[in-house]
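Worksheet: one structure, shown below.
Omission of a single protein chain aside, the complex is shown with its protein chains in their original locations.
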Amino acid sequence: MIDKQIATIEAAVADIRDGATVMLSGFGEAGHPTDLIHALLDQGARELTIIANNAGNGYVGVAALINAGRVRRIVCSFPKSSQSVVFNEFYARGAIELELVPQGTLAERIRAAGAGVPAFYTPTSAGTPLADGKEVRDFGGRPHVLEHALRADVALVKAETADRWGNLTYRKAARNFGPIMCMAADLSIVQVRRHVGLGDIDPEIVVTPGIFVGRTVTVAEPADEQALIASGYRREPT
Amino acid sequence: MIDKQIATIEAAVADIRDGATVMLSGFGEAGHPTDLIHALLDQGARELTIIANNAGNGYVGVAALINAGRVRRIVCSFPKSSQSVVFNEFYARGAIELELVPQGTLAERIRAAGAGVPAFYTPTSAGTPLADGKEVRDFGGRPHVLEHALRADVALVKAETADRWGNLTYRKAARNFGPIMCMAADLSIVQVRRHVGLGDIDPEIVVTPGIFVGRTVTVAEPADEQALIASGYRREPT
Amino acid sequence: MTDNATGQGHNSVRRTPDEIAARIAQDIPDGFYVNLGIGQPEKVANHVPSEREVVLHSENGILGFGPTPADADIDHDLINAGKKPVTLKDGGSFFHHADSFAMIRGGHIDLCVLGAYQVAENGDLANWSTGKTDDVPGVGGAMDLAAGAKRIFVMMTHTTKDGAPKLVDRLTYPATARGVVKRVYTDLAVLDVVDGGFQLVEAVEGLSLEDLRARTGATIHTP
Partner (left out) sequence: MTDNATGQGHNSVRRTPDEIAARIAQDIPDGFYVNLGIGQPEKVANHVPSEREVVLHSENGILGFGPTPADADIDHDLINAGKKPVTLKDGGSFFHHADSFAMIRGGHIDLCVLGAYQVAENGDLANWSTGKTDDVPGVGGAMDLAAGAKRIFVMMTHTTKDGAPKLVDRLTYPATARGVVKRVYTDLAVLDVVDGGFQLVEAVEGLSLEDLRARTGATIHTP
């Protein structure tokens, strides 16, 4: 019998290894798997490569992971924010490597990995410094840049509901990177607000079919990252 | 005010031009926009290039269009079936041009056109006659074939419900090519069983956002293509 | 069905398509995502042990489809890749064609069982065209499945109706994909594709290795 639900969040992330490439869903705080990230922080894996849209705010979520020295390299589109204190500091002293990728190229590279497309051409970034060193080719008289699929060992994703087959629905704009990261990682680990019975999710409204999901874990009341940041909370490894 | 609903199916297809490239949704009969195709047949556009998974059965739908001599060229994955009498006959006497494309490559090329990706690499067809004359390149030690985006002037699509913004839902496996063809055509024309009020489609379950839809038309009781074929019905231009 | 498999006086038990399907089903673990090719491979679904939950994928955009419905329940919008009516199990889902082939090409389908005209000892597969130029060609999802699924099993007769071997040293039919077949299940034997040829897993009762080799156009290694 298929049952992807894991009893505890600690068990869900227990086997993530040092040196792993880990995708984190979320755009800003919406859809950011803060609870899974904190579990990974406690689990202790080091030398991680993180793929995420942002580099975190305050001292929680991915910022806490960076602050604990666990992240060697980050691939993202917009690391900077008014509260990205940790990333800014690590970056300034060369303690973290950054691969800056336009947001749409990031999304398409992730989707490509999930879809078995090793590389594709995009007009985005042609003629800009972000295309430096990349293959450029004209299609329809316009330059396009060759971009490669971006895969991961693990994706940590936040969704709304799951059934035991791993079918997922999301909530509003928190959907963002979740569906494509589930496709692009060898193992996707998904925190959901609730599990429902098999057949309780209308087959027409499944956003991520279970085939893309490795593990699910219930986090009924996910951390409110914005509130934590506003309160000045610093998440340290336990 | 945005209102994509067109009063009659004749008006919906009135301006499709001779020489147009027209995508037709559907896998077999499921999701095949038979009523729109018959309206196009009556409208009279000639020298069409058709992009569709199949080449039709009996003498209805796309088969009727071919039989009336309206189709110069067809791009599809599986023209042959036990009832593809019209296509077989036209093909045998060289009266229709065929570009045979693997089904997944067809889907991905269509999606690529909609997503602004002019070309991508795929492992599908590498080392086979369908890769003859195409650029082949190794990624990860494995040969991949360069495939180009496939766009259209018009997509004729069958869906289930629409609102006046053109948001669509589909029904079961009739979804198939509909969403990606809506993305890949300059103008998508969609027959739906029913229109609903704006806001009546839950924003979480919209499958094709209205941005990809040009026109919608109600066909409350769409032609039952299987029954028509079984009855031996021959659809001729009126 | 008992048959004279060799045509040379030896009595061996040739497997029926249902028996081959049942044999394949034994090798499918609980929880696998499986695509069954159109035709004979579809029979595999009927033989999956009831205690195993196997999720069937259909390339037209379904995960988790179930058996043929009663006539009264046939829904023309709920068909499989073979265009035959199916049902949907609890936990099933629908998605569009690009997503469906993303599952295939992206390596998310654990296993695909396909029919074949020929399988070569290097794992090359031919199952889409006989190469006759006057035929109407059709490829469907065969090349995507062959190139994309994690494992390809082939289900076929060991020889053609005319007795010609379908396991060959080199394809003579147009390729569907290169080096992809992992295991072949025929009416006479089960063979793995290994470096340098086919490796015999099992032959049907009463069939000697010599007889099997006589009906095979490629090297057969034994364990």
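We just call them A, B and C in the order they show up, numbering each chain from 1.
Methods note: a residue touches a chain if its C-beta (ideal position, glycine included) is under 8 Å from a C-beta of that chain, and two chains touch if they have at least 3 such contacts.
Since the structure is predicted, the reported quantities are computational estimates derived from the model, not experimental observations.
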TODO: Identify the visible chains that the left-out chain touches across the whole complex.
DONE: A, B
Open item on the list: I'm checking contacts with the chain that's been left out. Which of A:70, A:175, A:195 or A:235 qualifies?
Closed with: A:175
Open item on the list: Among A:102, A:118 or A:166, exactly one should touch the missing chain; which is it?
Closed with: A:102
Open item on the list: Among A:21, A:49, A:125 or A:167, which one touches the chain that has been omitted from the display?
Closed with: A:125
Task: Full-complex contact with the absent chain, from B:115, B:130 or B:189 - done: B:115
Task: Listed residues B:107, B:157 or B:183, member touching the removed chain - done: B:183
TODO: Name, in rising order, the residues on chain A that touch the hidden chain in the full complex.
DONE: 27-31, 53, 77-80, 84, 87-88, 91-92, 98, 100-105, 107-108, 110-111, 122-130, 170-180, 207, 224, 226
Task: Touching residues (missing chain, whole complex) on chain B - done: 1-2, 111, 113-117, 163-165, 167, 183, 198-199, 201, 203-204, 206, 209-212
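Just so it is clear, only the chains that are shown with their structure count from here on.
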TODO: List the groups of chains still linked by touching once chain C is ignored.
DONE: one piece
- [ ] Find the geometric centre of each of chain A and chain B from their Cα atoms only, then give the gap between the two centres in Å, rounded to an integer.
- [x] 35
- [ ] Would you mind listing the residues of chain C that make contact with two or more other chains?
- [x] 88, 94-95, 98, 101-102, 104-105, 148
Task: chain B, residues touching no fewer than two other chains - done: 108, 122-123, 170-172, 207
